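Just one protein chain is left out here, and the rest sit where they should.
Right after this comes chain A.
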Amino acid sequence: MKTTLSINGSGHDLDLDPRVTLLDALRQHLGLTGSKKGCDHGQCGACTVLVDGRRVNACLTLAVMCEGREVTTIEGLGAPGALSSMQKAFVEHDGYQCGYCTPGQICSATAMLEEAKQGWPSYVSDDLESRPALTREEISERMSGNLCRCAAYPNIVDAIEDVAGSER
């Protein structure tokens, strides 16, 4: 099936089996292996990318569904010499160990800050109307879809708090 995907600002013409997920399209067809496969079932968050600015599990998204939408992967957020503020904060706070969940954590965190800015409540928000303050508990809850078996969680929260604080 012919499809055109816009990834990190550039277009890619692909001819894909309709069963190909966005995650496999990125990893196997486009060589963008920054997005990771931890479960392929929407249960771990390692494959998190941004589609039109919102975080999604690329393993639960078929590639052909993404035509006409803008996909941003970890490679689109920054590169080793030019890291985004979130990527830098993860290095500084040791917000990872093995690094396998990390691109997903960073994409997720980047979009999560935007959601909070727009006033989305979460399971731990006391008040559903007003804009939630990004406490540690709010950050932890909003990041609980991204598993980290190395359990770098406290450091991940530190990193996000750092970025959220400086953006405030």
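Just so it is clear, a residue touches a chain if its C-beta (ideal position, glycine included) is under 8 Å from a C-beta of that chain, and two chains touch if they have at least 3 such contacts; residues count from 1.
The working rule: contacts and distances are computed from a predicted model.
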item	value
Absent chain [UniProt protein name; select from "Cell division transport system permease protein", "Xanthine dehydrogenase YagR molybdenum-binding subunit", "Molybdopterin-dependent oxidoreductase" or "Bifunctional protein PyrR"]	"Xanthine dehydrogenase YagR molybdenum-binding subunit"
Residue touching the undisplayed chain, where the options are A:65, A:91 or A:128	A:91
For chain A, the residues touching the chain missing from this view	17, 19-20, 24, 27-28, 32-41, 43-44, 46, 73-75, 77-81, 83, 87-88, 90-92, 94, 96-103, 106, 124, 136-137, 139-141, 143-157
